[in-house]
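The structure appears right after this line, and notes come after that.
We show some of the complex, not the whole, and keep each chain where it was.
Order of writing sets the chain letters: A, B and C. Residues in each chain are counted from 1.
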Amino acid sequence: MKHIMAKMKKVNAMHFLFLSGTTWLLFAFLIFPNINLIFETFFQDGRFTISAIERFMKSGRAMRSLKNSFILAGTLAITVNLLGTFIVLVSDYFKIKGSRFLKIGYSSTLVYGGIVLASGYLFVYGSSGVITNMLMKIFPAMNPHWFEGYGAVTFVMTFALTSFHIIFLSDALKNIDYQTIEAAKSMGASSWTILTKVVLPVLSPNYFAITILIVLTGLGATSAPLMIGGEHFQTINPMIIRFSKSIASRDIATVLSLILGIATIFTLFISKIIESRYHYMSVSKVKTTLIKQEIKNPAVNILLHVSAYTIFLIYVIPILLIIIYSFTDGYTIATGNIRISSFTLQNYTSLLFQPSSYKPYLTSIVYATLAAFMVGALILTLARYLRSGKSFYRSVVDYALMTPWLLPSTLIAMGLIVTYDTKRMLLFGKVLTGTPVMLLVGYIIIKIPFTLRMTNAALYNVDHSLEEAAKSMGARPFYIFRKIVFPVIRPFILAIFVLNFNALLADYDLSVLLYHPLYEPLGVVMKNNAESQINPNAQALVLVYSVILMLISTISLSLVYGKQKKVL
Amino acid sequence: MITFDNVEIRYGDFVAIQNLNLIINEGEFFTLLGPSGCGKTTTLRSLVGFIKPSQGTILIEGVRVNDKPVEEREIGIVFQSYALFPTMNVFDNIAFGLQLQKKSKTLIEQMVWEIAEKVDLNNEQLNKRVSELSGGQQQRVAIARALVMKPKILALDEPLSNLDANLRGQLRMELKRLQREFGITTIYVTHDQEEALTISDRIAVFNKGYLEQVGTPKEIYNESKTEFVTNFIGDINLLPGNLKKELEIDIKLQAYIRLEKIYLEPPHPSPERYHKLGVVLVEKEYYGNLSKYTYQYQGDLMRSYVIDNERNDCAIGDHVDIYIDKNAILTF
Amino acid sequence: QKEGSGELVIYSNSLTDGRGEWVEEKAKEAGFTVTAVQVGGGDLANRLIAEKNNPVADIVFGLNTMGFESLKNENVLLEYVPEWAGEVEEGMNDKDGYYHSLVKQAILLIYSQDVYSEATGPQDWTDLWENPAFHGQYFLFSSLSGGTTRAVISGILVRYLDENGELGVSEEGWEAVKQLYDNGYIAKEGEEFYALLAEGTTPMGQMWSSGLAAREEQYGVKSYYAKPAVGVPYVVEQIGIIDGSSNIDEAKKFLDWFGSAEVQGKWAEEFYSLPANKEALSFAPEYIRAIDESLTVQDIDWGFVGAHIEKWAEKIELEIMR
């Protein structure tokens, strides 16, 4: 009897330790540093002020940009889901010739994004882009700046954001009980009915998670509107980033950022309500694996093939052009006139054969790997805890984990520096500012909300009864996790890891404030090179860096997914 | 009419069904019977169109259907693992096929209620999610979902395995009624020999991918063609060597007798047909309506069925006489 | 970690293109142990201010006067007048001795020789909006985060200072800036000014003096620069010591050495810059000196500008730009 009591005590102690550990982590790294900053916004010189709100309300430009951000987010929630669903169905659900090849093209957005992606599309559709030049030959009266504004931004971002679908839906599809499809078929259901009534509803939790991420990314759109939006379609995030770097205007950045953050959390809240209504539990005994569906109607089949390959081209041409242009000089890149003489290896040689050039790569790879791994592990633990039941504390934790979405990364970095530049009890008297750990902490923090949402989506795919079975055999939570849960969610978790890794690899905004002088990360080096005052080939260097980053990302992806294939 | 002509079915390298030749008549209640893993489900799935035979032809009403898509075969199916739609409630699961046929809403409701009543699901349960049902309730939803469509051919894969005897009896009657009333050809998979014998017009017994015997229940039971079938259908005694000698049966043959062909009470009509044997009662197994008695005969065990035991007032350890029906001995 | 170690950490936004390595190497020869850390312009000040309670850096250089003004206001800097302070041109060093000048840069309004002659081109920034022929023809950045842009704006706004005006600028001044933005071509991110200049899309725009030559060569285009009567704004890159440095003595020695005419001369020679140290001026490349000599310095109170530029930028970005 005694040892049972002891065991109980141990369990309780562990539980207590876990809870207090979580509370401490949340408070020390998410709430305390950030709340300070938010307070400062509204309490200047000890007095409550809404000057920031007034200043921003007065600005037509800011209001318009804010509105555009919401419009964009709303539009993308629809368009990205449509396109994303299409490419996933083409590559993993329907029998399409060459679907594996197509999928590689569709997955290209996993390895590049942001400015580079937008430039890629401009190489195709911009005023001196390939397509534009072709069209101009046919319609000389055409406006070369036709690819601009709301439509263009939506187009580019729609293609850019489908990576969520590639990651989540493809693997979630594999978790469908194939016999339900067979059942529907035997009742005479058409492919379309099966898709809409049987398959997609099962994926609804995944759709909710993806949609939140789309809305969030749409609200936070930066590069595409800046480069393609033109005068009439600017969004709010560039302004936030810009103002967060200015001492005098930081309060406005905070306010704007809070608006976006609250909108995001509101979306989350709404979707949680809807989600709970659509919540379902698997009832299949042992799932049988999905078999690719043939399309019976030849016309539809041809149409599907044609659109699949057209979309494939839209995906890959920008990336090809980026690779091509990375071998040309800055003049060619800026003007789009490729001549034989444009080509040069100098961009690569100057970057790759610099004596110290490998160190930033190493630094960033180490930081990104560590951070992606740690945030993944931390969030997995927390996400499992959050899903293990319902309680007030859990909701608090859930929403507290969202705080990094409330502030731009510059301000998060500032909050961290200011908080941990003195010895604080909260950190057991350690000073973080100026240490190499600081950047790691920062990386982990900014990746928390994203990782949590993605991980939650992944956990939907685990059948609860399997955990019960393992428990009944005496398996401890961690063992269950390792042996039962993780194998099911592994593809998702690895994908999240890679996405985080890739994003952190080239991070600039946070890195520049937090990095240790001796360990300069890649993003900072890239930006420095790109902002060279005297080297007019700086533009080319950006492309070269991007190509190298794509290469690293591709390698990390294929490492991760290559292993994957053998397991499943 | 359904014809399997020289059909072979494979999962990768594994041959699940070999050289299957089988004809199922229109309107027949046809049962596939066999031990677990023998290929019953596989046969059913090939008929419905979920797996393609690697060899041979499947014909429905004389038309080759090997390449005919599932949705055009119009076969209702109850899956062994139910395959219910997890995102729909019970009502919608059952109504799914009807909605596909664009039936009116009121008609659908009426049809669903009707069938739900037949499978003993009430209104409250119709509104639950399928994950909120008990195992047997889920199975009944699967049955209802297939029956409500009144298909020409009905394929049922162990549809009653999770239901109690009363409900099973009730649903068996319902299945028979449907089959008779609408001339539905029913292909029924079951692991339950008794059920197969009661309900079927004809039975096909499978073993390890091979078809062992096809026939009416009585043929299968009383005229088992192979040793496997003999053993598989109902309980049976393997005659011990001594007894074989006594009965002048070739010692090299395997000789069997069914439990119910051994009698405790002396037979009246034709005593010469019965062989009397002095044995010791060693065990009584209780089955409710009947008991299984085990006797010892010169070191070997023999068993028989006895209906209720109050009238047979012998106790364990008693020396009793049993009577073996010589005509009922099967040899292989 | 470097408590009195004698190792210096230098933050600068001006260490690209081999400058960082150059500084480290030359300093080593002179007996210093130096780590040179490049941090982009806007972020450098932020980082320093954030770190002020527990500074990592000992020395900062490269930010212009506006930047150093805000560092000074945030109490980041330590007062120290280096030996060479007197060799710097009048009015560039901090009057209070917190920062001192290294390199100066003229901020020019340039225009393409393919489109304009010296007679038909703009003579001053004001021409851009006052002459309808120039409307839509000049290149502007969409953000006021860059030092050059800020210098241009300051150069315009200081002509309209008014104690009673909003943020110290008269109604008229704000109207002028509004005219500037209303009639210019506001660039999208990623657009290269020089590419548009070469194409003729926007044949006018801002440029800093030492960047001119390389770009003209790259894009195969020649341009003139305006020589306004009021002069052109000069931005001056400064140097200072961080308050709280644990190597103050070493830092002071470094400052004396780095700003000296000899080192600044070599720097100018190597990196085509215009030294603020008069005695080093002769090492600067010929063409830059020629530009410098052809211009007058616009009289700007950088202390005042430094105190207001953030607010000005905010107002322009929020209210004036469309």
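Methods note: a residue touches a chain if its C-beta (ideal position, glycine included) is under 8 Å from a C-beta of that chain, and two chains touch if they have at least 3 such contacts.
Small disclaimer: the values here were computed from a predicted structure and weren't measured.
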item: Whole-complex copy numbers (one chain of each kind is displayed here); value: A x1, B x2, C x1
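Methods note: only the chains that are shown with their structure count from here on.
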item: Overall pattern in which the protein chains touch one another (line/ring/star/complete/other); value: line
item: Most centrally placed chain, judged by C-alpha centres; value: A
item: Dominant interface by contact count, named by its two chains; value: A-C
item: Centroid comparison with chain A (C-alpha atoms), farthest chain; value: B
item: Whole-Å gap separating chain A and chain C, where each centre is the average of the chain's CA atoms; value: 36
item: Computed distance of Cα centres, chain B from chain A, in Å; value: 55
item: Residues on chain C engaged by chain A in the complex (per definition of touch); value: 1, 9, 14-17, 21, 35, 37-40, 42-43, 45-47, 49-51, 53-54, 56-57, 70, 74, 142-143, 145, 186, 188-190, 192, 194-195, 198-199, 208, 210-211, 214-215, 218-220, 271-272, 310-311, 313-314, 317-319, 321-322
item: Interface residues, chain A side, partner chain B - complex; value: 177, 179-180, 182-190, 193, 197-198, 201-202, 204, 278, 280-286, 296
item: For the chain B and chain A complex, residues of the former touching the latter; value: 48-50, 69-77, 79, 81-88, 96-97, 100-101, 129-131, 138, 145, 149
